[in-house]
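Note that one protein chain is taken out, while the other chains of the complex remain in position.
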C-alpha cells in the first residue's frame, strides 16, 4: 500500500470512529442472514450498476471521504436486512463504474436500499445505468438428470479467491418455451455436461427473471481464470440449447469483487 | 416512522393548511368518479414515467417541501376530473424514478394534467422517460369462452394489499392480426386458462393501444407476491399465442404503489 | 379562461401592437395560398418536432413573453410563403413538446423557416427531436378502384372540430415493392375498404417519402374520437397489406391541434 | 440581401483583409487539384456531419464573426491539399446542422483537417454526429453492359444549379456478396436501367466503404428537383437488387449545397 493510500485509510478510520459512536447501536443488531439469502430459493437478486459522474473528482479529497463515509453508513445499515456485494466495473466494463448485487427476501427492501443510496450525499454523484432483477429457484432440470451427472455436479469449486465476476443476462426465444419440458431437459443436460470441466475454477449462480425484467435469466459467475471462463462460454455456444437464445449478454458486465472498504478506497483517491 | 420523517410530515402539514385556505373551495367540488373511470370501457389510460433530475437534491429541504406542496396541489386539482395513481419506480426499474397512471374520459384532460405538472415548480426537476396510452374496451374473447372458464374468471382477487405494480407493453406480430378471429380465440382461451391459478394473488387490467402508440396492448398488474407473478409470466410464455408477440416488455416497468403523501415524503427526504 | 391567462393575453397584445408597427407592412403582402398548398400534389410536407429545454421555465415570465413574441413574428413572416400548422405534443407524446407541420412548394423555403426559428430567441430553447419530409402526389391506386368504392370515398368528413392529430411514419418492405402494381392494387383496395367506416370522423392525408427520408410514407390524421381512430388502425392491421409494413409508427406522434396564439399561451404560463 | 446580412458581409470582409495579410502567402501556393480529386478513382471521400451547440448563439455577434473567420482560415488552408464541400443540413435533416464532404488522396490529410477544425475556436461549438468514409473506384459492372446502355449513361446532367444534396449510406446483405459476379451484374443492369430517366436532373457519385466503415457504399446525389429524386428512389426500390439491401439510409442526410461564405453568413446571423 502506498503512503497516500495509508493516509486515506487512516483518515477514513477517524471518520468511522466518530460516525461509529452514533450508528454503532443499530449496527449491533443482528445482520441479515447472508448465508441463507445467498443459498435458498425464493430470494430476489438485484444487479444495479452505476456510473460515477465527472463532478465527483472535482471535489477536494476531504469532502469525498466524508461523503464516502456516509455511503458506508447506508450500506452497513441495510446489511442488517439484505445481503449487499460490491464490484468495481470501471476499466473492465464500458457500461458502468460500480455494481451492487443485492439479495433480499422482499424486493421492497432492495428498493429502499437503492432509494437511500441515491438520496445519500455520495449517491448524488451516481447515475444508474442498469437494474436487473431475478428470483432464485430450486434446480428445474437437475432432478431428472442421470445419477452420474448429478454426482459430477457436486464437485466443489476451488477454495482460491476468485477476483473476477461476470454477469450475463439471457433471453430465450418463444420457440424455446414452446418446446415440451422433456425436449428442453435433453438440451439442458447437454448444456450442463459442457460445464463440467469448469466447475472447479468457475462459480455460478442462476436467477430467474421472466416477468421481473425483459429477461428470462441472469447468470452470475466468479473466477480467477478468465481464459477458462472464455472456454466455458465457447463450449456453451456449441450446444443446441444456445440456438434458442436470442439474447446472451447485451450487456455482459465484468468487474472485480471488492469489499466495501476496498471500493471506498478506490473512489477516495 | 423515524423522527426526520415525522418532522417532514409536520412541515408538510403546515404548508397544506396554508395552501388549503386558497385551494380548498375548488377541492370541495365533486371529484372525478374514480370508480367509474377505473372500471368502464371507453376510458383512456396513460402511463407516464419520469426521472428526477440530479439538481433536485441540491436544493435545501425547505425549498423541496414547498415545491412538493405545489405539486400536491396540481395533482389534487386534476383529480377533480381524472383518476391519478402514483408509483415509486426508483430502485425497482432502471427506466424511471416515478410513474403516473391516469384514467380520463378524454385524453386532452390527461394532457392538461401533464402540461401543468411539467410547468409546475416540481415539474422542472422531472424529465419524461416514457408515455404510453391505451383505451379500455369490453372483453373481446371472453363472451365466446365455455361457461366453466367464464365462471372461473369471476374469482375475486385477494383482499390483501398488493404493493407491487408491473406494466408490460405488448406488440403482436402482423401474422397474429392476419389470423381469423376464431383461431385467435382458441389461442386466447389457452392464454386465459394459463392465468387461472394466479387470479387470486395478481390483479390485472388491459388497455388497447393500436394507433394510440407503437403498441397493441398495455398490460397492468398488481401483486404482493412477485414470485407468483414470475410464474404467471412463465406460464404465458409457454402458450402458442406468445409466439405471435415480438414485443413483450421493453420496457417492463416495476414499482411500488404509493399514495400522493407517501410519494411526496419519499422525495422530500 | 382564468385571470392569469387573460393577463398574459393582454400583455402579448401590447407586444404585438408594438411589433406590429414594424412588421405590419411585410405582413400586408399576400400570404401563402394555404388552401392550394394543403390540397395540391407536388407540395412538400415537413413534420418537425422539438423539445422545450428545462432552462426555458427558469426565465421570468416577461422575458418568456418577449421571446414568444419574436417567435410569433418568425412564424407570421414565413406564413407569407409557406403553410405552417402547430401542435402541442407535450403530455400526449413522449417524443416532443411541440410539432410544426409545414407545406411548401420548395423544401428550401421550409429549411429557411426552420433555420430562422432556431436562430430566434425562442428557438434557443428548442432541441430538435425529429424531422420528416414527404411530397404530396395524385392518388396512385384509386383510379383503378370500382366505381362504388370511388363514390364511397367521396363522403366528406364531419364538420366538427377535430382536436387530435396523429402522425404515423410507414416503411414498406422490399417484398412489397417487388410485387407487381396489380397485386399491390388488390391489397390497397382491401386497405381502403377497411377505412370506409371511419371516413366521417377521421381526416387523413398522405405524404410520399421514399428518398426524402428513411421512410416510404408519412400518414397524418385528425379526429375528435380517438377510440374510432384506434378501431381504424386495428382494422388496417388485419388486412394483408399490413404484412408488408415492417415499420408502422416508431414514433407514433400524437398531439392536439393549436393556433399560434394558443400555443404561445401554453408556453407563456 | 437584407441590411443585416450586408453588414455582416462587410464586417467579414474587413476581418478577411486583416487575416489575409498573414495567411495570403501560404494561400498563394497551388490549391489541391479539386477536379482530379472529384473525378479520379482511388480518392478517399469523407462525409462528416456536425451539430452546432446551443451555446454558439449565446455569444455576441462580433465574437461569432471572429470565430467564423478563423474557421474560414482552416478550411482555406486545407483546401491547398484536399477538396472540401460544405452543406447546410439544419432544417432539412434531423441528424445534423452542417456537413463537410472531403476528397483526399490520403485519409490522413482528411483527419488532419478535421482535427484542426475541432481544435479551432469555432470547432469548440461543433459536436460530431457522424463520420463516413469511402473510396472511389472504376465502375465495376458498367464495362459488361450492352453498348446501348453504355451510350445512354453518357448523357450529361443539366447545367442548371442543383441546390439539394442527399447522402444515402448502403449496406448489402451477405446473400448479395455470396452471389456470383454474373448474377450481380444482371441485377445491377436492371438497377442502372431504372436510373436512366433521371440522369439529366440528378447527379450521382458512388463511394465504396466495405472495411472503411460499417457500410458497403455511400451514394451521393445532387438535384434541383426533389420530386424527381423521390421517383428515382421509388424506381430503385422496385428492382430485384433492392431486396439484397438491408440498410438503405439510416441516416438519409439531406441539405443544401453552400459556398464557404454562404455557410459562414448563415451561422453569423
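When the chains are written out, they are named A, B, C and D in that same order, and each has its own residue count from 1.
The definition used in the following text is that a residue touches a chain if its C-beta (ideal position, glycine included) is under 8 Å from a C-beta of that chain, and two chains touch if they have at least 3 such contacts.
As the structure is a prediction and not an experimental result, all values here were calculated from the model.
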Identified contact with the non-displayed chain, of D:195, D:210 or D:243 = D:210
Of A:65, A:107, A:218 or A:254, which sits in contact with the chain we cannot see?
-> A:254
Positions on subunit A contacted by the hidden chain, ascending = 54, 57-58, 88, 90-94, 163-164, 166, 168, 226-227, 229-230, 232-234, 237-238, 240, 242-243, 245, 249-252, 254, 256, 266, 269
Spell out the interface residues on subunit D facing the chain that's missing from view.
-> 42, 44, 48, 53, 107-108, 110-115, 118-119, 124, 127-133, 135, 174-175, 177-178, 208-214, 216
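Here is the rule we use: only the chains that are shown with their structure count from here on.
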Rounded to the nearest 5 degrees, what is the angle of the rotation relating the C-alpha atoms of subunit A to those of subunit C?
-> 145
Same or different contact residues where subunit C meets its copy subunit B, judged by the half mark | different
Specify, in ascending order, the residues of subunit C that touch 2 or more different other chains.
-> none
Okay, what are all the chain pairs that touch?
-> A-B, B-C, C-D
